[in-house]
Each structure stands twice: as structure tokens, then as C-alpha cells.
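Sending over a structure as C-alpha cells; questions will come in a sec.
Left out: one protein chain. Kept in place: all the others.
Lettered A and B in written order, each chain numbered from 1.
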Amino acid sequence: MWELLIIIVPSAIAYTMPLLMGALGGLYSERSGVTNLCIEGLMLFGCFASAATIVKLQAIPGFSFNLAIVIGIVVAMLASTLLAALHAIASINLKADQTISGTAINMLSSALSLFLAQTITGSGNITVVRAVIRSDVPILSKIPVIGPLFFSETYWTTWICIAVWVISYFLLYKTSFGLRLRACGEHPSAVASAGVNVHKMRYIGVLTSGFLSGLGGACILVTYAGEYNAGSGINGLGFLAIAALIFGQWKPLGILGSTAFFGLCMTIANIGRILPAFSGIPMAVLGAFPYIATLIALVFSSKKSAAPLASGQPF
Amino acid sequence: MKDKVLNKPLEARKASPLLVSISAVIMGMLAGCLLIMLIGKDPINGYKNLFMGALSNKRKIGATIGLSTQLIFAGLSFSFAYKTGLFNIGGSGQMLIGGIICSLLAHKLPLGIPRPIYLVIIILAAILAGGLWGFISGYLKAKFNVHEVVSCIMLNWIAYWVCYDFIPRFIIDPSIAVKSAPIATERTLRSGIFGAIFGKSTTANLGFLLAIIAVILIWFILNKTTLGFNLKAVGANKYCAEYAGIKVNRSIIISMAISGALCGLAGLSYYCGYSNIMEMGKMPSEGFDGIAVSLLGNSTPLGSLIAGLFFGILKNGKLSLVTLGIPTELADTIIAIIIYFAATNVLFRNFWDGLFKKSFEKKEAYFALAVNGEKTMDQVSAEERKELIKKGKELSKTSKEVK
């Protein structure tokens, strides 16, 4: 059992972080009142942008591999934010159907990233030479049980993601910014009548969702994936993030729990076949497992929806 | 008809859906130009290759039709769901399920079955398989309030893994371990008629005829039947539909099932017509392209037919871009940009409405000049109005010259 845990837990944490960022991005957007179904596209674009940047930088002789990764992540966040701006313009200013706009962004992201990948590398795939190296957290990794599970062989990006989660929690629930953002998603005209610019708040919400999804997409690349793959994209991870948002009832703590659950499912799907405990199960069943688990989770959590009341309604 | 119509003054023309769609296409193509220039190629050459590659001879036209068939079905499927208030983004999964079931039947049904009966069997199987996949999403939405977009995406991936399992288990081609063995031509939808027109081994197939029948049938259901009335009412305002006694949940399920069935047929025409093999680990993009087709076609059946053919041209013609060194994904990028502009159609609507209003106001001014402001435009017949506007225009010219 311990053997199994020691393989699964660190891996599950790695799979959870991109999901957490995507879901948190969705949270900002939906709390501000804009339905965001393009998390998938935003994450994919972040994954692509970081891959392209890192490959180009790491090809420069003498350029620090780690610096390349840092720059790659930043570029990914900015690129996804830019793409999210398209969704913001469509949903906020042009009062477009937000589902359609989100779908358009998803398609645009996959087509455009593939188009650019083709021009950059000549093939649909971009593989980075070196991703983030795992390392032990000093002192903490020496704690029995917890140390090996949570503090050994960790990616530094994980700690950034967790910091983002903590900051988000604080921002949303302790600051005037959070109060206004949440109010925008429930009753925008109340916010307007209190003298706050609703459009501005919604822009911040949608752009933040791009920013964080970009981070999530880059995390996929620099941790477990190591390559941008045009064929499979990010395997619907962005939609899993949206499902996690629903399952987590639009609350930061709920999202943390639900993404951890989906992260675990993804781990089983991806490394299950190398684990002796799952050896008898066909690969397809393992592969489909996260999606089936998501459907079941949604069946139980969708009936009483805690979605922000004004989400999806133009103002 | 002696309608009680308020005496309404004449108004400026409003932008029609067709004009808005055409504007979206033009914007998409312009964005494509920019992209081609961005990578240092010649856009005019690029588009020439694109369209020549799709239409320059019979063979190419046949291939375009073969590709368009799936797009028409997928667009029709999305339109149907959309008219009834649902967002069926699960077309790809519904296609895969329809495709895998039909492929299994094509491989495993006894050879003795006469072709007409065989065709009926696989068509029904496609409808049932795709319909089942759509039904699941509809059921989850109706009973558990699960957002159909999320459930559809999950079902897409589940279908993907079903095929991943079924292809090697039942119909694998042992020489290429990731593809199914090809279906014998007489077991596909390919037919001599299309061969005669577009050349032997054309990918155009009976699916195209099925698609046209489906377009007519769906148009009829939506506009002429009580079922269509029922579903459209739910789509337009489910609260009012519920109040009126319509069973909203039942309608959602029926609608998703029909929409899924149409994508099941897309799977049939794709995997047992256009192509005759299935690949492991491949999600067809038609499920998503169908959304673009539908939106461009104003979510009407006829619109889906036309837009499906147009995207078929883009998708078939893109293969000819390679010779110029332009990535074929250009076509997909253009499609994505077109949907973005179709979604933000307010832009074009305002643009054209503004333009029409300006020209209308000009006409009004000329008219006023011609009649000295004694009449308004709605008080005279259309021909007289035209005459007077012309007269006003000349008057204004001469008055300017005098000045």
C-alpha cells in the first residue's frame, strides 16, 4: 500500500496543479458573471506558447535552462491572457452568446497553435529538451510519512500554484476587490448602482482566467508532459477543470478538493498500467476512467447548482 | 389578411442573417490573409491553391462533396439542438460511436444480406448509436441538471476510449497495428453512381444523398410539425413552455437524441463512406466544425447545407496549401475565426444597420426636398417614392451647382 501511495501521491499532485489553475481561472471569470467554456483553449494555448518559447530559448547556446522555463511560463500566461481578451470583448462588449464565443476560442486556440507549431517546428509536436527538475523541499521532506508523500521530488511550479490558490482565496473573500467581483456575478446592477464599473470587473475576471489557465497550461508542459502534442492537445483537461468548478460549487476550497480528486483520476489513467495493482484492467478503461468519474461526480453535484446567479448574462 | 397593423413609418433596412454570415466569412478570410503574410507567403496564391484544390476538376469536386457530407450532418445536428435551446458539442463522440458500430457491422454481418437491406441496417444502427450518445447527455441534463457542454465533452472522450478498445479487439488490421482493416467497398456507402460522375474510387458517397434528405426532413420537422413546435418552444423559453404544459425534460431528451442521431449518420458517412477505416486515438474534428457550419448557416437546415459545402471546400482545398509551404491548419484557423465573428455578429449587424440607416436618411432628405416636406415616404407608392427620391437627388445637385 505504501509503495503504491508513494508513486501515486506525488504524481497526483502534479496532475492536480494544472487542473487547479484552470478551475481557479474559471472561478474568477464565472464569479464576475462571464461563463467561461474556453478554459480548454486557454490552457492549450498556454501549453503551446510555453513550449515554443522554451524550445527557442533552450536552443540558444549557453542560455540557462531554468531561466528559459521561467520565461516560457510568463509568455504562456500572457499569450493566454491575450486569447482570453477575445472572449472578454465578445462576452462583455459585444454581448455575444458566451457559450459560442467560448467554443470559438477553443477552436481558434487549437487551430492557431497547431498552425504556429507547424511553422515553427515543421511538425505538430514541440518537445522541450529539459522540463522542471524535481527536487526535495529542505527539512520538510525529512518528516516521516508526509515528507516523502508531499515534499519529496516536487516541482517548484507546484508551490507557485499553491501560492496562487492561497492568494486567490484571500483576494476573493477578504478584499474589496473580491467583494465587488463576487457581487458582479450575482447582481451586477447592484454593483453598478454602488458606483462600481461592472464591465471593468468582468474584464479583470476573464483576463485573470486567461492568466491562470495559461499558467496551468504551462505547468502541464514543464512538469509531466514535456511536450506540446497537436494531436491530443490537452485531452479535455480544461473541461475537467470546468467540471471541477461545478463539483467544487464555485468555492476555492471546494475546487481544491475536486481538482485533487480529478488529478487522482488522471494519475490512475496515465500511470495505472505501470502499477501492478491495476495490471488486469484494459488500458481503455483506465483512459476513460477520469471522464466517467467526472460524469458521475456531476450527476451528484449539479442538481443543487451554486452557480453565480448572473453568470452568462450580459450587462 | 386584415391584420391590425399600427400605421408605422417606413424604416431603414436591417442587416439580414445572410449578409452577417457573408461578413463573417470575409473577416475570416482576411484574417487568413494576415496569417499567410505573417509567415511570409503570398495570400492570393494561397487562396487560389485552396479553391483550385477543392474545385478545379471532377475528382476534386467529388472529394469536396465526400468531405462536406459529414460537415452537413454535423451542422444540421448542431442546428437542431441549438434551435431547441441545447448546445450539442458532443458531435465528435456521437460520430465515433456511430462509426464504430457501423464499422463492426460492416465487418461482421454475414455477406449474404442483400445490399438494400444491409444499407437499411447500418443506417438504423448509426441513428441508434449516435442517438444513444446524445440521449445520455439529454438525460443527464433533464434529470440531474448536468450542463450538456461538459457532459458532451466527457462523452466524446469516453467514445474515444471505446473506439480505442474496440478497434484492436474486433477489427484491427494486423499489418498496421493502429488502424482497422479496410471495409470492402461494397459494404461502404460508396456507390457506382458517384463513381460514374466523379471518377472511380471517389469519396463522394450515398451519405451525401442521405444528408440532403436529412436537411429536408429536419426542415419539415422544425417548421411544420407539432414536434418541432414543441421543441422550439422549449428552446426559446423553457419557462413559458413548462407553463403551457409542455414536458420540458422530455423535449430536452428527444432533442439531444435526434441531434445525436444526425451525428451518428455523420459517423456512418465518414467511416463507412468517405473513409473505410477507423484509426485508434483519433478524435474527428467534424463534431466541432459542425458548430461553425451551423452558426454560419444561421442555424437553419438549408444554411447548414450551404455552409457545410463551403467548409468542405476549405477542408479539401487546404491539402493543396502544402505545396506552397503553408500549414494546412490555416483552413481550421479560418474556420475558428469565422465562428468567432459569427458569435460576435452584433459587430456586423451594427455596421450594416448603421450604413443602411445613413443611406435611408439620405433618401429621406432627398424625398423631403422633392416634395417640399409636405409628404412623408410612407404616404406614396413604392414607384412614386423612387421617382421622387431621384428628383430630390437632382434638385440637390443643381442647388449645389447654383451655390
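In this text, a contact is a pair of C-beta atoms (placed from the backbone, for glycine too) under 8 Å apart; a residue touches a chain by one contact, two chains touch by 3 or more.
Simple rule for what comes next: contacts and distances are computed from a predicted model.
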Per UniProt record, name of the chain withheld from view ["Protein arginine kinase activator", "Ferrous iron transport protein B", "Cytochrome c oxidase assembly protein CtaG" or "ABC transporter ATP-binding protein"]: "ABC transporter ATP-binding protein"
Pick from B:14, B:58 or B:224: which residue touches the chain that isn't shown? B:224
Touch with the missing chain holds, among B:40, B:174, B:192 or B:245, for B:245
Looking at A:172, A:191 or A:284, which makes contact with the chain not pictured? A:191
The missing chain sits against chain A at residues 174-177, 179-180, 182-183, 186-187, 189-197, 309
Pick out the residues on chain B that sit against the missing chain. 1-6, 8, 224-230, 232-233, 236-237, 239-247
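What we mean here is this: only the chains that are shown with their structure count from here on.
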Length of the line joining the C-alpha centres of chain A and chain B, rounded to whole Å: 31
Would you pull the chain A residues touching chain B in the complex into a rising list? 37, 40, 86, 89-90, 94-97, 99-101, 103-112, 114-115, 118-119, 231-232, 235-236, 239, 242-243, 246, 282-285, 287-288, 291-292, 294-295, 298-300, 302-303, 305
Footprint of chain A on chain B - complex, ascending: 35, 39, 87, 89, 140, 144-147, 149-151, 153-158, 160-162, 164-165, 281-282, 288, 291-292, 295, 327-330, 332-333, 335-337, 339-340, 342-347
